[in-house]
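Shown here: the complex without one of its protein chains, the others still in place.
So, subunit A:
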Amino acid sequence: MALATRTDRRPSITRTLWDSTVGKKTVMAVSGLIMLAYLVVHMLGNVKVFFGADEFNAYGHWLRHMGEPFLHSHWGLWAARIVLLASVVAHAVSAYQLSRRDIKARPVKYAHKRRRAGYATRTMRWGGVIVGLFIVWHILDLTTLTVNERAWAGHPYENVLATFSTWYGNTIYIVAMAAVALHVRHGFWSAAQTLGVGNARRDKALKFLANALALVLFAGFVSVPVAVMTGVVS
């Protein structure tokens, strides 16, 4: 008699990843790390504002011509934009689906309320939404220059000054950077756990790295509006 043979097959890796809560967290971790790497580069670029209009504007010009003459003008920029857009969408869709699931998993709340988890952990969802809204504002303000009142195309230095000379420009930016820092604080460490890099031995180092990244990003980004407000950059 022939033995029964298994004929069912595992679904593809993509299917397994997307259908599982663990897999979707992996999508969030990877897309989050891509965006975090971008933030570090972005912050380093921003602090060039301290070295004068010429250097900053030249840097802005270079961004549009990255990879030339191998790449056509703007191709490098658009490649980066496409990767970032894909990361934002993957991150947000996973977060939305996982959050819906999490809320459904606890249909009846406890009558005895108690604060659970730290501030950075509790604010991941709404903090993420705030950061998402800020990105829209930020693009309208300094990329398309739609909402920038003293916009001057091709002169990023002057546009940055215009943004940070308004009270709302400063407020929106600083609040958003605080949200980014809190998000990175829990997000970076969580990504390490999700990707299976975290363990008891590395825990302290990973938490330190998460806090350091959050702090450096916050300080680097916020230094620009503060410098404009105090007249260090003018």
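Note that contacts are C-beta pairs under 8 Å (C-beta built on N, C-alpha and C of every residue); 3 or more make two chains touch, one makes a residue touch a chain; residues count from 1.
Everything that follows uses one rule, which is that contacts and distances are computed from a predicted model.
S.K.: If you look up the hidden chain in UniProt, what protein name do you find among "Succinate dehydrogenase/fumarate reductase iron-sulfur subunit", "D-methionine transport system permease protein", "ATP-dependent helicase/nuclease subunit B" or "Hydrogenase"?
M.R.: The chain we cannot see is recorded in UniProt as "Succinate dehydrogenase/fumarate reductase iron-sulfur subunit".
S.K.: Looking at the full complex, which residue from A:26, A:87 or A:159 touches the chain that isn't shown here?
M.R.: A:26
S.K.: Please identify which residue in A:56, A:134 or A:189 touches the non-displayed chain.
M.R.: Looking across A:56, A:134 or A:189, the contact with the absent chain belongs to A:189.
S.K.: Which one touches the absent chain: A:16, A:73 or A:146?
M.R.: Answer from the full complex: A:16 touches the omitted chain.
S.K.: Which residues does subunit A use to touch the chain missing from this display?
M.R.: 6, 8-10, 13, 16-17, 19-26, 98, 101-114, 116-117, 121, 124, 186, 189-190, 192-200, 203
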